[in-house]
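Dropping the structure in here first, questions after.
Left out: one protein chain. Kept in place: all the others.
By letter and in written order, the chains are A, B and C; residue numbering begins at 1 in each of them.
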Amino acid sequence: MAGEEHTKWVMVIDLDRCTGCNACVTACAMENNVAFAGEEENAYGRGMHWIRLVRYWEGEYPEVQMRTMPMMCQQCSNAPCEPVCPVFATLHSEAEELNIQVYNRCIGTRYCANNCPYIARTFNWFDYEWPEPMNYYLNPDVTVRRRGIMEKCTFCIQRIRRAQEEARLEGRPVRDGEVQPACAQACPTDAIVFGNWQDPHSKVRQLAESQRGFKFLEELGTEPKVIYLSSQRHEF
Amino acid sequence: MHSETPLPAELHGQVEELRKEHLLIDVRPREEMNRMVLEAMEDTSREWKWAMAFLGLVTVVTLFGAWAYLMSTGMGLAGIRRPIFWGLFIVSFVFWIGISHAGTFVSAILRVFKAEFRRPFTRAAELMTTFALMGAGLYPLIHLGRTWRFYWMVPYPNQRWLWPNFRSPLVWDFFAINTYLIGSTLYLYLPLIPDLAMARDKSTGWRKKLYTILSLGWRGTEEEWRHLTKAIQIFAWAIIPVMFSVHTIVSWDFAVAMKLGWHSTIFGPYFITGAILSGIAAVGSVLYLVRTTMKNMTYFIRPEHFDTLGKLLLIISMGWTYFFFNEFILEWYGGEHTVKEIIRFYTQGDIAPVWWLMVICNIFIPWAVLWNRNWRRKPWVMFLMGLIVNVGMYAERYVIVTGALSRNRIPFDWGWYQPSLVEISIAFGTFTLFLFMYGMASRLIPLIPVWEVEEGHHAHSLRKVGKTVVPSVADLE
Amino acid sequence: MSREGLTRRDVLKLAGVGGAVAAVLSGCGPMAKYVRRRPYVEQPEYALPGKSVYFATTCRECPAGCGLVVRTVEGRAIKVEGNPNHPLNRGSTCARAQAALQGLYNPDRARGPKVRGGKAITWEEGIDAVARALQDTPPEGIVFLLGLAPDHLAELVYEITQALGAPPPIRFGALAMVEARQTLAAAAEAVFGQKAVPTFDIAKADLVISFGANFLETWLSPVAYAKAYGAMRQGHPGRRGVFVQIEPRMSMTGANADLWLPAKPGTEGLVALALGRLMAEVAGVEAPEPFAQVDPAQVAQAAEVPLEKLEKVARYAVQDVERVVALPGGVVLGYENGVEVAQAILALNGLLERLGKPSLVYFTPPAGGREPLAPATYKELMDLVDRMNAGQVKALFIHGVNPVYEFPKVLGFEEALLKVPLVISFASFDDETVPYAHYHLPDHTFLESWGYQRVQVGADREVLSGFQPVVVPVFDTRATADVLLAAVQKVGGALAEQVPYKNEVEFIQKQVAEFQKRNDGIYQAAHPKVFWALFLQHGGWWTQEATATPAQAQVPTVQVGEAKFDRGELHLVVFPHPILADGASANNPWLQETPDPTTTVMWNTWVEVHPETAAQMGLENDDLVLIDSPYGAIFASVYVYPGIRPDTIAIPMGQGHTALGRWAKNRGANPIDLLGFGVNGAGDAAFGQVRVTVRKMGRRQVLARKENTVGVYGDGRYQPVDKRKEEEEKVTSTQE
Partner (left out) sequence: MYGGYQGRYEPKIYVALFDDPEPAARAVEVLREIGIEDRLIQIQSGVPWKPEVLGRPIKASAVPKYGMVGAGVGFLTSIALYFGTPALYPLRVGGFPLFTMPPAFVLIFELTMLGLIVASFLGVLFESLLPPVVGKRVYHPEVSDGAIAVFFQAPAILLDRVKEALQQVGASEIEPVEGSFV
């Protein structure tokens, strides 16, 4: 029973709370063994960030406004990246309703990345290094990816699994809020909330019912599982 | 049949003119044609050897050397980046697939339509198909992040019962390209058998041994001819839809994607037309090279062939323009921001020089030149036209692949692509590989299908009609 | 997973470094001094292979003191997480804390004690040197220069200096310079009657009026403020807090404001007064003295701020909402009249209280009633340099601060250092100061350290945040407190009697033991060892209930006066990098790789220039420019920044290291070098008065950005035809 039931993991991001501080970016990188690529590679758009803050300037000085939007894999129910992979390296997990990336299966066609409307995928252009002893901090729950394969946000599936296993050992369902991806955990303003949509009392479910809720590029029919709550602005 | 009606003496001048014009009525005995073809084939001159050694060396360094470097270091050596995950490799892939349409188009379609002028250069074109496909087939491997795992795309029973994803266009590609490669190679080989038998009969030494094996003991019996001609008929009909499917599927690699600038229903015919355009153009260039660098080829490849190719090129350029304009105006008319930006990026952005190069090379220059019969009949003009149109077609693929990827629905993540040295080197290496393979093949197999030419001779004769002579064609097949 | 480089033997070797101090096991965590890796057959029960062990500790990436929980697996620190119970950060962390593991496991860390020139020595020799310094130097010649953290080391050093009769330690750092804590404290004294840095309770606020405070980035206690910000925006159903920011350069904080007013530098105090006057007018009361002296219309004109906006803010504050708070910070305190400006801004709170609004300002009660030592002012620092130059400083101990990098060049600290006969650095990294040190006795990084920190600001209760090592020290480093105590033991005599601790842990335990008497903490225990275990388990001690009470604000009389500026074409705003802050952790690659929130620049220094100014000067993105102030000059690449005043440029701190490690060295520029001598009334640096000239170098140095790098790499010809319009379209298309 516990931990086995059908789950649908959903993330709610309150853009009104989000300050764009990038703590989620660093947290994600540290949790998921995301490699750092250095200045030149980043200048050429080869940063490995799984989550990034999409930032826009709006208006003109002095009425200029910055808008940010954390963007990561939206774990689409109808993910465009999945069917184009020739070797099933990215596919849909039916138990968690997540979009899975199987690193060991990936042969690096990069088609999935081209077909992702959220530009959520990053590619291992090289073998990246964590010079000794920096490799000590690498998370043993997360594969270190080698060159030539695709990677992306996993909703910290290792944490979901850990919580499910613990819940199963204790013979109870996973509690709401028990699973927190690294980004949600770090978020200083609690803008990111994570939870199980199937649980009608979950916080994500309640937040998602907000009138501010929207899904990014929803019109494409990808059915993303990240729900944004639009930011507001008081006009003076 | 092949025997000619005696012609009055006063028409001899006119006859000479006509003979100069048309290969198929400028009859030479089979022995002589055999000799001419074999002479051309066995002409392994010093220049040729140097050229092959140079091309081979350059290929090893620029293609295989760079590829090894790429594989051992990482895909980052290419200029691709987020969000332009496909670059010059895919551009070259599409380009060479396009070139590969030449042989099939010239050979199969013209054979089906009994276009007689095709006869002397079908093989030259079919060779292009095979070698271009081989070049093209390298790219899906080169562009893989983990090339050493390419065999996971092959459906083979394995321990885990894990199969490829047949819903992926890349798997379709895999099947389509393999079908096409096998089909076109066999289609090249079948009509080659009688000529190989001829070479077997006329050569000595290692060549004799080689051709003995390759000709499979061909004797030219009625049975053999019956089966062979039947099979060629089947092939000619079967290879055409395969050819269409290949480039359609290649276009689907783009068109099925949820990517603005790619997601277009017209991509199938648009790509096919483009492929035939570049293929025909490439035939023109290659025929010029064959004609000028190989012995006796001025007899077989004549201005009339270039003339006809030129006409075809003009028509197909118009067809391509039609599809191109179709695609362009509808996107231009549509209101979506990203599409508008893509159009702006194409026509005014950083990629604009390439885009305009495409328009100039594929539309303006062919249209300006090819209407003129005299220019069409000049081999060097057609050689240049072939190069120009292929530059344009390479530019087209470059724009479609990297240009569309540079712009997406999230302006924050737009990008700009620059091919790296390694990419350019590999792309260049495929050209030298192609020339190397073609050069080697030109000295190993009879480049002119002599029996087909002779067959054509038999089908053509000169008849007097009123006060003039006209070539007549008898249906031999 | 194959990246494991540490063999079991290495681990055992490392494990041998830390001496074990046996203590009780409470079943919730290790009580040995260090968690040691042992063979599987005799491994402690909490260190099962494959099972995570979590340790509560405290972040020392900035002086705020957020609580952390560090996940370790088989003796390795894997992930930093926030301590969900910690009153400051409640489970959240900033980017710096997240990347702290890259500091811990940094390959460029100092690997052992050494003398100048790089020759390795034993710890015995190092301790001897310290002992000799303490013994032989006349007490008035001993100076301890410490970082900003109000930690146990500062208190221990204070005790040692007291026992020696030496001057108390000087605490300073680059962040202190731009945060101007003493200025804030001085202004708070005038308004609230307490000379301390106040905490602004923005979580409850309906309207926050911030004058330059970058409280979401690095200011005082950024995670606590960010947490409060989130609550202000969406924490109260049906009541969304509104936020107005007044500053010349749009910081990330300002970028989140509903209204951002780029007031002319130096006019912020007047704007505050004008706002007060408008509020009084709206409320229909007579404006109190300081507010009455200004004419809002004139101020608005002088500040280049629309009067109508000020009126609207005033009306909203008075009529529409209940809870309003005004806070000063950042560059507005960095003028010569910074104290007065701060007073004027804080006085708004007094005015609002008079208008019947509740106070949203409180002072964090110091843990155990012990007020940590105040950080030094810029003036005191200049005095120190003078003393060093005069040869009065005989022994200088440097810990937690990197003066050669962090102090403005004009102070001449480097030259002064050469005049000190004995300099001992305790830096964990080979930083810029180390070459000047006669001895380099590297401390652990904080994740290998014991200690505690008294939270000074941001918490609504007493918080003693504890830290414990989460891993065995990676290198041959030693806790500075241990080194000092060992030296004290070696000196012996009266000093050892007055500072009677055997080692660091004993000192800490003694301090912690004071809280055992308290009955308002989150836990109680009868036995000191159990209490100590609980202290470690919880990651500190704090009270059950919030004890801070709202401070009553007065409306002081204040003459704001004119701000003075250096000569130069453009105002200069030097701000702490939102990710790297003061740059102490600039060698953590993921901090370098985390994009700056507003510009998305990574790995380098940029200078923000208003688009019009850039156009006038012929500057484009990525153009290298020389920024020249009367005190120094640096090179940086232009970032055409839409959120900055046309008469201002801004440069982030944190880069421009000439040492520290492979990822930080020779990267970007250090804008601190542009700052001068100016001080304000409280003695803090008047860093806002610097003006600079910008010269185009005719060369490009491409910045790595996360944003659409069209034009960033290679050529950069890209300029959209109608960028602004497109940008609007983007936003509308993305936010439906």
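One rule holds for everything that comes next: contacts are C-beta pairs under 8 Å (C-beta built on N, C-alpha and C of every residue); 3 or more make two chains touch, one makes a residue touch a chain.
Note that the structure is predicted; figures quoted are calculated from it, not measured.
All shown chains touched by the missing chain in the whole complex, by label: A, B.
Screening B:Ala53, B:Ala68 or B:Ile234 against the full complex identifies B:Ile234 as the residue touching the chain left out.
From the options B:Trp163, B:Trp356 or B:Phe428, the residue with contact to the unseen chain in the full assembly is B:Trp163.
Looking at A:Asp127, A:Glu166 or A:Glu223, the residue that reaches the missing chain in the full complex is A:Glu223.
Considering the whole complex, the residue from B:Leu24, B:Met153 or B:Met198 that touches the absent chain is B:Met198. Although one chain is not shown, part of chain B still touches it, namely residues 1-3, 29-31, 34, 155, 160-167, 171-172, 175-176, 178-179, 182-183, 186-187, 189-190, 193-194, 197-198, 200-202, 216-231, 234-235, 238-239, 241-242, 245, 249, 451, 454-455, 458, 476-477.
By the touch criterion stated above, the residues of chain A touching the omitted chain are 77-83, 85, 88, 90-92, 94, 223.
As a working rule, only the chains that are shown with their structure count from here on.
Between chain A and chain C, the centres computed from C-alpha atoms are 29 Å apart. Centre-to-centre separation of chain A and chain B, using mean CA positions: 45 Å. Per-chain Cα centroids separate chain B from chain C by 66 Å.
Each of the following residues of chain C touches two or more other chains: 707, 709, 713, 727, 730, 734.
Counting only residues that touch two or more partner chains, chain B has 409-413, 415.
Residues of chain B that touch chain A in their complex: 73-76, 80-83, 85-86, 140, 143-147, 149-150, 152-153, 162, 164-165, 167-171, 174, 253, 256-259, 405, 408-413, 415. Considering their complex, residues 707-711, 713-715, 717-718, 721, 726-727, 729-730, 733-734 of chain C touch chain B. Residues of chain A touching chain C in their complex: 14, 16-17, 19-23, 25-27, 29-31, 36-40, 42-45, 47, 49, 52-62, 64-69, 130-140, 143-144, 182, 185-191, 214, 216, 218, 229-236.
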